[in-house]
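Omission of a single protein chain aside, the complex is shown with its protein chains in their original locations.
Now for chain A:
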Amino acid sequence: MLTPSSPHAVGNQSVQQVMFSVWAATLPGFAALIWFFGWGYLINAVLAVATALVAEAIILRLRRRPVWFFLGDGSALLTAWLLALALPPLAPWWIPVIGTLAAIVFAKHLYGGLGNNPFNPAMVGYAVLLISFPVEMTTRWGIPAALATEAHSLLDSARVIFAGLRVDPALVDGMTMATPLDVYKNDIATLDAAELRAEPLFSAGWRVYGWEWVSGLYLLGGLYLLWRRIITWHIPVAVLGSLTLLALLFSWNPDLRVPVDLHLLGGATMLGAFFIATDPVSAATSNRGKLVFGAGIGILIYVIRTWGNYPDAVAFAVLLMNFAAPLIDHYTRPRVYGEGRS
């Protein structure tokens, strides 16, 4: 006879579904990335996911855990996928491979596997890469398709990624550049806002620039996750709210600093707010805690971007707040029914 414990009814959500939904929610943004910046993102994603699955399988075997049971939960796939979205699309092939290995082996399994990692694995992978290979990580971003002098095929992207400068330095130069955030931050020292906005990267507006489409579609994906109740509103709202507030306060003069629209739409902000910072394992848990956690990320993003050396700062902001998550949890416990009131 079976004598299981209550509740006997279980809801229809599963870890797999959660992972799959988050993955699916990134797809519109992913499609826009390929549309605007070429096939490099697809190659990145394939490389990262393949590396992640192989690494996860090997390490599960080493740890004597059931391989298929855990491989099937989709968490390794999602980690690799999110990392691939964050990497420069035309970086050498070993960039996504090393980043994914760092994420899966070091950030995830050395801490005990799914559910036990104190840091967001994808962002650990990203940080390792950014510190170890700063040139590849900052110069190999894609030129928006409309700005490129000629159209580039999947094969061109593959050649740049797998063979790189050895094959054709001119091809690499023709396909890559720095991110808009980086460009604006560096060039505003010498140009004023009006001149900068007249540059090809910024002047063509909505149809060219690309990043605001990508960000907008990430936002859409994030709203889908909210609607599905896979994430709560607290972290994204806190991230975007605090970043907007700081940008309005300190970046009111576009001749001096990167303006608020670029902060929100020009980089990885939306991806970070809805898909990275909301990683439940490494975030704060209570609703109030999530607000504090998200606000911290938004503040750090602005601070690092404005006064630090890195043009985009989502990874470091998230990792720093991961450190703080246990402390935040300790101080933001929700009020229990019947406590403190009569």
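Going forward, a residue touches a chain if its C-beta (ideal position, glycine included) is under 8 Å from a C-beta of that chain, and two chains touch if they have at least 3 such contacts; residues count from 1.
Going forward, contacts and distances are computed from a predicted model.
Asks: Which name from "Ferrous iron transport protein B", "Ion-translocating oxidoreductase complex subunit C", "Carbohydrate ABC transporter substrate-binding protein (CUT1 family)" or "MoxR-vWA-beta-propeller ternary system domain-containing protein" does UniProt give the chain that's left off?
Replies: So the chain that does not appear here would be "Ion-translocating oxidoreductase complex subunit C", according to UniProt.
Asks: One chain is left out of this view; which of A:V281, A:A295, A:V314 or A:I328 touches it in the full complex?
Replies: Here the residue in touch with the unshown chain is A:V281.
Asks: Have a look at A:L114, A:I188, A:L217 or A:A317 and name the one touching the chain we're not showing.
Replies: A:L114
Asks: Since one chain has been left out of the picture, which residues of chain A touch it in the full complex?
Replies: Residues of chain A in contact with the hidden chain: 1-11, 13-15, 17-18, 69-70, 73, 75, 113-116, 229-230, 232, 280-281, 283, 285-287, 290, 329, 333-339, 341-342.
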